[in-house]
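A single protein chain has been removed from this complex, and every other one stays in its place.
And then chain A:
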């Protein structure tokens, strides 16, 4: 039972070759680039969405933070497309792999910390101590703030992995249960409606991408500005 449940999350192989390579590369192919001033509907929708997201995300940053806009835009595009494509049945979602999320989170978080240390050393170090703490508590609070800083990349990676994995697992379970109960027609309607509702709620996987990028943004913003 355990083996059956987790097999969608093992990296797929075709004839013993890793199939993860084309699977990870595929969502990037769906971003349309065209040189025409007036495009077809799909390209226009994509362009408008990109511009909307770019403006929303980069408004709060100063000039120095806005140099990160290409990185953050490609991050949110990549994660959004990957998660949405993973909602299709029998598909493999690369963001369920802890390896990939760790490899995304750790370098990006380290980059923001490095930017803060290099350009505003005193300010970024001052973040380790909130204002107005009584003097005897200072050593303990510095330790606590350092730990909460160091746990940020791990939290980013594990949050994404766990949320997507849990959602996929739930859909598998409910689908299997609905199938098993289809012989008795009574519970089938209840379970399939639950599954459908869960699917639409799971399209708040897109909201999870927002969460990912926004938490990254928050740390970048704090390190840059204040």
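Quick notes on this structure:
Heads up, the rule we're going with is that a contact is a pair of C-beta atoms (placed from the backbone, for glycine too) under 8 Å apart; a residue touches a chain by one contact, two chains touch by 3 or more; residues count from 1.
Keep this in mind: contacts and distances are computed from a predicted model.
The complex includes a chain that is not drawn, and of the options "ATP synthase complex subunit 8", "Calcineurin B homologous protein 2-like", "Phosphatidate cytidylyltransferase" or "Coatomer subunit gamma" the UniProt name matching it is "ATP synthase complex subunit 8".
Residue A:165 is the one among A:83, A:124, A:152 or A:165 that touches the chain not shown. Taking the complete complex into account, A:50 is the one of A:50, A:123 or A:194 that touches the chain left out. Across A:31, A:114, A:173 or A:204, the residue that sits in touch with the chain not pictured is A:31. Interface note for the absent chain: among A:45, A:70, A:126 or A:173, the touching residue is A:70.
Mapped onto chain A, the interface with the missing chain covers residues 6-7, 9-11, 18, 20-21, 24-25, 28, 31-35, 37, 46-47, 50-51, 70-71, 73-75, 77-78, 94, 96-100, 103-104, 161, 165.
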